[in-house]
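Every protein chain but one is kept in place in this view of the complex.
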Amino acid sequence: MKEIVVISGKGGTGKTSITASFAYLGGKDVVVADCDVDAADMHLLLKPEHLQAENFYSGVIAEIDQDSCTSCGECAEICRFNAIPVANDIYTIDPLNCEGCGYCARICPVEAIAMNSQNVGDWYVSNTKAGNRMVHAKLGIGAENSGKLVAKVKNEAKNIANETEKEFVIVDGSPGIGCPVVSSLSGASFAVLVTEPTVSGFHDLERVYQLVKKFNIRAGCIINKADLNPQVTEKIEFFLEEENIVHISSLPYDEIFTEAMLEGQTIVEFGDNALKEIIIESWEKIKNVA
Amino acid sequence: MKIAFTTKGTEWDSLMDARFGRTEYFMVYDDEKEEISHFDNQSAADTAHGAGPQTAKILFDLNANVLVTGNGPGGNAATVLQKANLKIYVGAGEMTVKEAYDAYLNGKLAEF
Partner (left out) sequence: MKIAIASGKGGTGKTTLSTNLASYLAENEKVVLVDLDVEEPNSGLFIAGQLVHEDDKYKMIPEWKLHTCSLSGTCQDVCNFHAVIRLGMEVMVFPELCHSCYACSELCPTSSLPMVPQKMGVLRHYQKGHLSFVESRLDIGQEQAVPLISQTISYIDQEFPEDVIKLYDSPPGTSCPVIEATKEADFVILVTEPTPFGLHDLQLAVDTMRELNKKFGVVINRDGIGNDGVLDYCHIEKIPVVARIPSDRRIAELYSRGELIYTKIPEVKQQLLQIGKYIKDLQIGVNE
């Protein structure tokens, strides 16, 4: 079983549309994992039907038991996050400010503070219209993606792939270069970097590739909107050659991304279009090199 | 000498876990005593951030001399493992533990 992780560093490069197309092309041979939990949009294209839904817990948050609290105020004094406001001598926890460090619970003289694990969202196993299984998640307000949630989503997908003897797991990776993307990449067989020829697009590609390189993961790159700025595209191509990254394909700037999205379709099922062939070839190439 | 593997199970035939910080198990083979032991690391899955250094500490406490794994540890974990004077070999992520051990013996794995 091979694990293919698609990442981009920056938002808006078309990563999710491209990943959903691969998921569609892979059909019954693949299991899909959406680890771009902050902007989990892949379900809008793949139309998953939930088979299983479970709560996801991450981190802890303080809670004061008002019956045992003596209003001594020691907790509020040591809290560095202004998370324990007091009104009329009653101390409460501001959940948006609480970092979950647990200091207050440790020093409370009457043990009135408990650290409870936080239900920050749900994760699902679903059947998609492409005939494959998909593992995805939805976070609540103010909850942040974490290495833990990404690992959970990916692990479930991998277990399903192993049990049902699928060839590939396709992962829509997290943005940025922090903990979630590290977790997205961890254990990957091949990384697909989606970029665009803008000043910030290239900058973010270089940053995220540093991570890929550190983990010794082989990588390929898709340059989206390649004709938007030929100079920057050329720079990216040079970078790919220098770093030994497979140049999988270049896609022209095309509104078909949006048109297909409006129909709730992936690019490859949206009639005949210029991008369809390139994306099919890209997927074949990835399967061969991964 | 103690050789630690990041694994998904506890047998020689088990698959390796390519990940370091969130590896499911460590299998440790003592080639002098010809003994295998294992450590269940599945609680690392409950760590939101910082699984790497946490797992590295466990490996440190297991007193291993060599680590055989897949991708290799991230920056923080690597710092901890340096203190442990541990030799790290990567690239065994898609093998069974037995295959990984053979690859290590035959010098087929890259040093991290």
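The first chain written gets the first letter, and so on, giving A and B; residue counts start at 1 in each chain.
What we mean here is this: a residue touches a chain if its C-beta (ideal position, glycine included) is under 8 Å from a C-beta of that chain, and two chains touch if they have at least 3 such contacts.
Everything numeric in this text was worked out from a predicted model, so none of it was measured.
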item	value
Hidden partner chain, touching residue among B:Thr10, B:Ser37 or B:Asn76	B:Asn76
Selected from A:Val6, A:Leu46, A:Val150 or A:Met261 as touching the chain missing from the view	A:Met261
Contact set of subunit A toward the excluded chain (per top definition)	10-13, 16, 38-39, 41, 44, 60, 78, 80-81, 96, 99-103, 106-107, 115, 139, 141-145, 175-179, 196-201, 203-204, 225, 228-229, 232, 253, 255, 258, 261-262, 264
Residues of subunit B in contact with the chain not shown	47, 49-51, 53-54, 57, 60, 75-76, 79-80, 83-84
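In the analysis below, only the chains that are shown with their structure count from here on.
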item	value
Averaged-CA centre spacing for the pair subunit B and subunit A, given as whole angstrom	26
Contacting residues of subunit B [partner subunit A, same complex]	17-22, 45-49, 51, 70-72, 74-75, 90-91, 93-94, 110
Touch list for subunit A against partner subunit B, complex	58-59, 146-148, 151-152, 155, 179, 182-183, 185-189, 214-217
